[in-house]
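All protein chains of the complex are present and in place, except for one that has been dropped.
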Amino acid sequence: MEEKEFLKILTTNFSPSGREDFLYEEIKKAFQPYGEISISNINNIYVKRKGSGKNKIMLMAHLDEVALVITDFNKDGFLKFKGIGIDPKTLVSQEVVIKGKEDITGIIGIKPPHLMNEEEKDKAVTFQSLLIDTGLSNQKLKEKVSIGTFAYVKRDFTELLHNNVACKSADDKAGVVSMLSCAKELEGKDLKTNVYFVLSAQEEVGHRGAKSAAYEIAPDIGIAIDVTFDSGKFGADDRENKLGGGPSVCIGPNCHPKLRKMVIETAKECNIPYQVEVEPGNTGTDAWDIQIAREGIPTLLISIPEKYMHTSVEVIDMDDIINTGLLLAKFIQKLDDESLEEVLCF
Amino acid sequence: MLLEKLSNAISPSGYEGEVREIIIKEVKPYVDELFVDKMGNIITHKKGKGKKVLVDAHMDEVGFIIIGYNDDGTLRFASLGGVNDKIPPCKVLYVGTNKIKGVVGLKAIHLQSKEERNKGIGYDGLCIDIGAKDRLDAEKYVEIGDYAVFDTKFGCFGDGLVKGKAFDDRIGCFILIEALKENYSCDLYGVFNVQEETGRRGALGSSFRINPEIGIALEGTVCADMPNVPEHISGTYLGRGPAISIMDGTSIYDASIREEIEKTAKKSNIPYQNRRAVAGGNDAGSIQGVKNGCRVAAISVPCRYIHSSVSAASISDIENGKKLLIKFLQGIVKEGI
Partner (left out) sequence: MELLKKLSNASGVSGRETVVRDIIIEELKKNNIEFNQDNMGNVLVKKGNGSKKLMISAHMDETGFITTFVDKGFLRVSNVGNIKIESLDGELVKINGLTGKIVNIKGEDDINSIFIDMMTDEKLEVNEGDIAVLKSGFSEESSYISGKALVSRALCYILLDVIKKSDPKDFTVYFVFTVQNELRGRGARAAAYEVNPDYAIVLEGENSNDYPGAEGNISLNHGPVLRLMDKVLIIHHQVREIIEKAAEKAKVSLQKTVSNESSEGGELHKEVSGIKAGVLALPIRYKNSSLEVAGKRDLEDMKKVLLNIIE
């Protein structure tokens, strides 16, 4: 399947933290040709590509996305809700889909501005001041929706100029797509390494899936693939990531220095554009939990630059996704010939 | 479906072309005269011996206009007609006649300082991202002065409701189009005006030309009947029928016309309500504000979340609004009105 097509399918569907199984069928369809697929107790999905030897490399991108959750019923079909990891400013005047017993359309609107006082006009909205309007009676609504039901902002997959796309949940479906891209690149190649593509659960609520996935697979090397901030006007000013500049390789204590050097060498050798960024401590990704699983696992973090993270209009360059997949594939092939003990020893 | 076509059409203030074409096609077979004046207003005339009545709806919707480029290829923009600055973030917009897609992004929540999290962002803090590499690249695709509108699609919503953009005032246009398909004894001018949202300006020229005795404005109007708004400032309620205006920022509505409209509603069993808000304004102000003035009234359909990317209205309110206008116009036979 083409990368853009797969990203569109993933991002126009819904997999809130805790319900990654909503996308299990789509994942099975896409990854079927590349390995054995299974799902864990807490919805980590594993794709195992068998190799002829014993070494295990685990790639991990998280399948869950930030989402809204219904916390209570107000009157007349209006619902109270909150978002985890979501800025309420991004939710004003949006159409949402409530994933109850059936999909229900909702609108998050605000009080007419001419009814706002000066303070309300200047301040940002809060979750307490927002409601989801369903246009239904509470009685009808309660048949289909309950406290704890998830909802998401309805967002078409939008193509911008120069192979940029805007969609929701590019964090981290872009990472998932890059793993598919990697699997495609490795197809037909004879490898000794066993490659595990892991679509982890519940990263957005504290990278909760990573620990048990790493425990289960017990790999020799773990590579987390997530998205990272660009350094534009709305991005981070403590790094220099550009959309289109290729995968960003993380430097810092969370990442094994020898592995990191090797992956950069691979990028140079294969002419794959890449960038670097520094994380002095907790990377805030699955990599943090992978590194301390079991007896400890040499870890890497490779990130795809993205604009407007955790909004419904995240912008990403498709070329970065494909180059990330390519880099991972070439790196795995490079490691295949090496003795891992030599590579990993301090 | 006509209302769907009207709602999805792209016609912000000053750029009403697409809606103008749709309306002309729809009403031409039903009117005696139709022409487009120097500002772009559509003026239709159904000749009659009775009083000269002008019924108005405006074609334009609120939107945005491109005012410049940033070095990184994003576009600076301003509101075209009143769109509160809390609305644009995280929307997909169509820019210009080529419908170039752009998004209004926001800084990731992780990167915001405590101050930034609590403060609203004005238009000068926002930009439209079309994926251009830099300023020179952006200039190839978008011109300064190009308009931008929301990509919202019309659809069903809740129980007996519809959602979409531009309900203010495509609902008014829809009702007027349907009304023009019936016949009346009064001398009826159905006018589809431009640039209401930027100051009720199209209506000035068309009213000057027509100089009616009675003017009726049709609108999609404010409806804040949400639980987190105190009831006394909600303005109107969804589902309780078309709203008859009492007073607003631009007019005090004629008491006897109001009474006649109410009588009509009661006689024909059409549910109706009062527009209890006094804020806002519409073309009636301009209709009354030229030459020797005239008596004015306004009939509106309540819309939740007007002037945002997606509004909600009741199908029965729209139908009843249409019925009420038609019955009222048919009743303008006697000289007494």
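In order of appearance the chains are A and B, and numbering begins at 1 in each one.
Heads up, the rule we're going with is that a contact is a pair of C-beta atoms (placed from the backbone, for glycine too) under 8 Å apart; a residue touches a chain by one contact, two chains touch by 3 or more.
Just so it is clear, the structure is predicted and the values come from calculations on it, not from any experiment.
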Which displayed chains the unshown chain touches: A
Selected from A:Asp72, A:Glu102 or A:Glu119 as touching the chain missing from the view: A:Asp72
Omitted-chain contact residue, chosen from A:Lys4, A:Lys28, A:Lys82 or A:His162: A:Lys82
Which of A:Ser17, A:Asn241 or A:Thr283 contacts the chain that the document leaves out: A:Ser17
Of A:Asn13, A:Asn163, A:Ser212 or A:Gln333, the one touching the omitted chain in the full complex: A:Ser212
Which residue of A:Ser146, A:Asn282 or A:Ser339 touches the chain not shown here: A:Ser146
Touching residues (missing chain, whole complex) on chain A: 17-19, 21, 40-42, 44, 69-72, 82, 146-148, 201-202, 205-206, 208-209, 211-213, 215-216
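Definition applied: only the chains that are shown with their structure count from here on.
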Rounded Å distance between chain A and chain B, as computed from the means of their C-alpha atoms: 40
Touching residues on chain A, where the partner in the complex is chain B: 74-78, 85-87, 89-95, 105, 107, 109-115, 121-125, 129, 131, 133-137, 140, 153, 155-156, 158-162, 164, 166, 229, 232-236, 284, 307-313, 315
Contacting residues of chain B [partner chain A, same complex]: 70, 72, 74, 82, 84, 86-87, 89-92, 100-112, 117-121, 127, 129-133, 137, 141, 151-152, 155-161, 163, 222, 224-229, 233, 235, 279-280, 304-310, 312
